[in-house]
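My structure is below; once you've seen it, I'll send some questions.
Just one protein chain is left out here, and the rest sit where they should.
Up next, chain A:
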Amino acid sequence: MDETSSISFPSDYPTIDPTSFDLVVLGTGLPESLLAAAAAAAGKSVLHLDHNPFYGSHFSSLSLPFPPSFLHSPPLPPDPSTPPSAPSPSSSYAAVNLRPHRLYSEIEIAGSSPEPSKAFLLDLAGPRVLYCADETVDLMLRSGASHHVEFKSVDANLIYWEGRLCSVPDSRQAIFKDRTLGLAEKREMMKLLKLVQQHIGSGDGQVAATAEEAAVGISAEDLETPFAEFLKKQRLPPKIRTIILYAIALANHDQDNAESCKKLITTKQGIESLALYNSSVGRFPNAVSAFIYPIYGHGELPQAFCRCAAVKGALYVLRMPIVALLIDKESRQYKGVRLASGQDIFSHHLVMEPSLQVPSSVSHSNTVCEGLNDSNLIGYAARGVCITSGPIQQGSSNILVVFPPKSLHSGQLTTVRALQLSSNVGVCPPGLFVVYLSTPCNDVILGTEYVRAAMNALFIVPNSDISEGGISTSDEVTEGETRPTLLWSSVHVQELTQASFSAVCSCPMPDENLDYRKILESTKQLFTNMYPQEEFFPKHSTSENAEDDSGSSE
């Protein structure tokens, strides 16, 4: 985790033995680590490399200084024009240099970074949480990765409504207890909750898969309509609709603006999200809300899966950059990789993190690398990392805050989400708080403006220039006095790249969502694409992970 040591790579790279593998994985982000672990569990020989001295790549949690140097300038490595070892002319393969790709931009830091820097663990992919009933959680249990990570409950889910923070009534009890809702509103919300439960209950309880065939309660026709319209049809008042759409179904884009909104959630998707949320609340007795956060940050998750892979025999080498792909001269098929050490490693499959790309000149003429180019870009996410002097809400530790579209100002088209974390998840010293913010965007300027507007709404921002160019917010809100002071912040824009499927796979970047569902889905697709015969973490592999002798000895 020592960032300073990442700057100087050891000049003497180790020699790797053996030199041939079923799968080579570059980068240790969550998707790459899941693939390494799944392949190792399926009996494949795996070599897992990272040029950084730490695990996690774009999914890591790092100490200050933040952002780490690799955000400013992408990795790589020795001068590609002078390959460490010249390929012999008689060899049957050609080396194609990899091109580093810059995924982060508009990086702006404000404030002096707090001490001690080592006491902070900041997520690159924040804000992010897991649903208690998430498939990611099941996968961790199934793979044994859950042995390595502990979670804490997010205490509350809040929504920014009419210039103030309100709690999200997200369960029967919460609705019942809520003081801001009228009786009629409560009744409508309870009715919807019941409808969702009936709808889900009419299937076999499987949240995702069965929604289409189980149409009891909600007609098939309704399932295909926009969720926002469906909610209107249920005669739910605007506040409840907003809460359901953005704080529970976690919509990213304005659902009332059909033209400018690229993603309208269908009723089917909305109901699925509600059902997942509903089954998450109360899944674990000690988790008070639907969401959990990994202690010591999200960087623990890839490490947990890497350990699972290692236990199953995968070979791990950090601080090892890759300089080139080896392509068969005749068939133009992928053969292997050339390491910074000059060693050539061969494999049937290659998985790469998204900051490495095959030069387009090659990928266009090469069917193997098809799809490995800029077309993976699907948009941007503006992200903010803040360190504050106190909690957003008195007495709160770990809370989620949702700024639905139009809540910060009338032109706001996307949802801004904020996640406040305290020292009880091991990411900062006691008394201070870490707050992550993010919003998806097409326009990077607009995205960072939204993030800054949300920061202004939540914190007292000491330097007025920090909010310059930001959108004026309702600063005169009554609770202004209790806002914590912003001590330090970093705002940046990250490219959203999706997975690409070919003999050389490219993994997705952390997406614009709050959870890992989409990332897990594309990771599974990458796995199935490589190994159509194999199951992604078969269920039976759990029992042997932890060997317990206590039973036999007593």
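We take it that a contact is a pair of C-beta atoms (placed from the backbone, for glycine too) under 8 Å apart; a residue touches a chain by one contact, two chains touch by 3 or more; residues count from 1.
Quick note on the criterion: contacts and distances are computed from a predicted model.
**Student:** With one chain of the assembly withheld, which option in "Signal peptidase complex catalytic subunit SEC11", "Multifunctional methyltransferase subunit trm112", "Ras-related protein Rab7" or "WD repeat-containing protein 46" matches that chain's UniProt protein name?
**Tutor:** Answer from the UniProt record of the missing subunit chain: "Ras-related protein Rab7".
**Student:** Can you say which of A:Ala174, A:Val317, A:Leu377 or A:Ile460 touches the chain missing from this structure?
**Tutor:** A:Val317
**Student:** Check each of A:Val196, A:Leu264, A:Cys308 or A:Met530 against the chain that is not shown and name the one that touches it.
**Tutor:** A:Cys308
**Student:** Touching the absent chain: which residues on chain A qualify?
**Tutor:** 1-2, 14, 16, 54-55, 118, 144, 147-149, 296, 299-300, 303-304, 306-308, 310-313, 315-320, 544-550, 553-554
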